[in-house]
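Quick one: the structure is below, questions incoming.
With one protein chain held back, the other chains of the complex are shown just where they sit.
Chain IDs A and B follow the sequence of writing; residue 1 opens each chain.
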Amino acid sequence: MKELVILEQIKMYFQVRKGLFRSLIVRAVDGVSLTVKQGETLGIVGESGSGKTTLGRVSLRLITPTAGHLVFDGEDITLADDAKLKGFRRRAQGIFQDPFSSIDPFMNVYQILEEPLLIHGIGDREERKGLVYETLEEIKLTPAQEFMTKYVHMLSGGQRQRVAIGRALILRPDYILADEPVSMIDASSRAEVLYLARELQERRGMSFLYITHDIATARHFSHRIAVMYLGKIVELAPTSKLIAQPCHPYTQALIDAVPTPDPTNRFKERRVILGEPPSPVQVPTGCRFHPRCPSFMPGKCEVTEPPMIEARESHYTACYLYS
Amino acid sequence: MALLNISNLRLYYRTLEGIVPAVDSVSFTIEEGEALGLVGESGAGKSSLALALVRILPRNIAAYDGLVEFEGVNCLTLNDEEFRKRIRWQKIAMVFQGALESLNPVIKVGHQVAEPLLLKPGIVRQQAYATAQRLLEVVLLPPEVFHRYPHELSGGMKQRAMIAMSLILSPKLLILDEPTSALDVMIQAQIMNLLKRLKRELGLSILFISHDLALASDICDTIVVMYAGEIIEKGTAEEVLTEPGHPYTQKLLASIPKLRAEAIPEFIPGAPPDMTHLPQGCRFYPRCPQALEQCRREHPFPFSLNLRHEVRCWLFGDQK
Partner (left out) sequence: MRLRETIKILLSSVTGKIGVGLFLSLVIVSIYVVISYPLDFGTRIWNNPVVWADNPKNAPPAWSNAFTDIKRVEHTIFRATEPIEVIPATEVNTQLYTFNLNYQFDEPPTFTSFTLRNIKYYSRPPIITLSLARPDGKEILLYRHVVRGPDPGESLPVSRYVESPLRVYLSGDNTVLWNVADFVRREFKLDVPLSELRGMVDRIIFGVPAGGNGQDFEVLRGNYTITASAQLYHPKDSIGEIIFVLGGSVYGMMGTDALGRDLATGLVFGCPVALLIGLVTAILTTTIGAFMGILSGYKGGRTDTLIQRFCDILANIPLLPILIFLIFIFGQKLGLVILILIAFGWPGMTILIRSMVLQYRTSQLVEATRALGASPWRIMFRHIFFQIAPFVLAQMIFFTPAAILAEAGLSFLGLGDPSIPTWGQILEHGFRTGAVYAGYWWWVLPPGLLIVLAATTFVLLTLGMEPVVNPRLRQ
C-alpha cells in the first residue's frame, strides 16, 4: 500500500515566555516518525501532554514543524507556502474535538457543508447543492431538507460531529485527521460516529489519523496504533498485537487503566502507576518514562534514550526491556 | 434506616418552549457506606437530580417537591437558611462537573480547601488550616500543595483538591458529578482508586453520576439508570451489569468498547425525546429494539424482578 502521509523526524518546539527575561522551550513533539498508508486508520494514543494533538496539526500543516519533514503523496510540503498548500488542503481535511466550537454558530448546516466547495471553487450553485444533499445522505442526517436549515445549537452532540465529518468529506479528501472526534460525545453515541467514519473509509479508501486518549475506541477503529508519551512514540504495532501483547510498560499501564463493567471491580483497586506525566518543559533524561516505570532498570533507563527497535514482527517499541 | 431516602422527587423547569420535567418522580435510597451510581445520557436529568439534592436551584422552577429524607429529616421542609447551615456541605457535599475550573485562581489552594470550615462559628483559623492540610494528605497530595495556586496544579491534582474540599466538614454523603470527565485515563484510574479507599476508610456514602456505565461500575454497589427524567432500571451492580432488564441498559452495556473482546461496540441510534413534548407511552419507545405495541400507548410502571431489582418496562409487565 502506498504511503500517503509521511512524518519524518518531526520536532515541534514552542517558546513560552516565563517572567520578564526567561523563556522556556516546550518540546511538544520531539522526534517522531510515522507513516499513514492509503486506506488505513492509524491510531495515536496518549495522554494530555503527549504531543499527539500537536502532531496531528503538523500533519495537516496547520503549524510548521521546527524540524523534520512532512511528505504528502510523494511531495515534501514542510515549507510550502499557502498558495502551494491549497492543493494539499483539498486532499487533506480535519475533524476536531469540540463540534460546537469548530463549527461557525452563525451558519446553518447547508452553509457549513457548502463552504469547502466555495473555498475551492468547485461547481456552480446547482452542482454544489447536489453535493451537499449527497453528503447529508452519507452522514445520515436525513431528511436532508429538514436538517439543511438547522443551526448547530439545535443539534445533538452526535449530530454536530456528523456535520463536522460531512464538512471534511465533501471535498473527497484522501486523508483525514480526526482529533479526539468523540471524546465530547456521550459514551452511548460514540460508536455511531466512529462507524460512520469507518464505513466511509471502506467505501472511499481514505486514510485516517485517529488521535485519542481512549485506547478502547482506538482498539476498534484503528488498523495500527502508535502510543505516544511526552513527545515521542514508545510503541507502534498492528492493533490486535498491541492490545494482546503490549511491549512497553506504558502501553500496559494504559490498558490496565481502562474501566470495565465488571461488578467485582469495586472490591479491588485498579492497577495503576502512580504520579503524573511530567511537563514537556522538563523532560526526564534517558527514557522519558523512567521516573514512573515499574520496570525501571537503574544505570540504563535514565542514562540514554532507548532507540526504537522491532521487538516482534512489525511490532516496534522503544524500551530497553527488548534490546 | 437509610441514610438518604428519596421518594417521588420532582424538579420541573420552566423554559421558553414549555415545562421540562427534568426529574420526574424519582425514588431510591442510599444506605450508609453505599455507593450508588446514577447513569444516563446527557440531558437525562442526572445533574438536575444532584442539584435538587443540594438545593442549588435556578430561578425558573416550575415544580420542586417530593420526599428527600436525610437521616430521618425531611430536607424539603427546611427553609433555605436551615438547609444551608445544617445539611449542605456538612451532611451532603458535592463535587461539581467541571470542578477543575471552579477553583479561585487568586487564592491559595490550602485556603480554599479550608474555607467551608472557616465559615463555621467557633473555628480558629489554625485549626481549619491544620484540618485542610490533613485532608490534602488523605487525598495523596504532597504537603506543599497547600501554598500553591490552582494554575500551578495539574488536572488530577486539582480534582483531588476539590475532593478534599468536599470532605472538610466530614459529610456523610458525597455527590460526584462526572468527576473524571476531563482527566486522562490513568489519572482517572488513580482518582477512582482514591474514592474507593475513602469509601472504605471513612465509611463515606457516594452518589456517583456519570454517562459512562463502565466507570460507574468501578465503584458502585447499586446502579440506577435514568432516561428522560425517569428511573428505568435500578438494582445491585451484579444484577444490572450481568443481567440487565431494560433494553436501554442492555444497549448502554453493549456500547462500551471492550479491549479484550473482538465484538465491536454498539450504539443507540436516534436521540432522547424532546422534554417539552414527551410521548404518551414509554419514553424510550422510538429507539427501543424490543418495543411492543403497548409501549407506544401506555407509560410503563416499575416492575420488581426481585427484592432490589426494578425495571420500568412492559417486557416485565407480568411481574408485580
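Just so we're on the same page, a residue touches a chain if its C-beta (ideal position, glycine included) is under 8 Å from a C-beta of that chain, and two chains touch if they have at least 3 such contacts.
Note that the structure is a prediction, hence the values are computed from the model and not measured.
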Omitted chain's touching partners, listed by label: A
Residue of A:Thr35, A:Ser48, A:Ser102 or A:Ser183 touching the missing chain in the full complex: A:Ser102
Absent-chain contact - pick from A:Lys52, A:Arg167 or A:Arg270: A:Arg167
Touch with the omitted chain, as defined above, among A:Gly94, A:Pro246 or A:Pro261: A:Gly94
Option touching the unshown chain, where A:Lys37, A:His120, A:Lys241 or A:Lys300 are the choices: A:His120
Hidden partner chain, residues of chain A it touches: 57, 60, 62, 82, 85-86, 89-90, 92-94, 96-98, 101-104, 106, 115-116, 119-120, 164, 167, 177
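Quick note on the criterion: only the chains that are shown with their structure count from here on.
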Whole-Å gap between the CA centroids of chain A and chain B: 31
Interface residues, chain B side, partner chain A - complex: 35, 41-42, 154-157, 184-190, 192-193, 196-197, 211-215, 217-221, 236-238, 241-242, 251-253, 255-260, 264-269, 271
For the chain A and chain B complex, residues of the former touching the latter: 47-48, 156-159, 186-192, 195, 213-217, 219-220, 243, 253-263, 265-266, 269-270, 272-274, 276
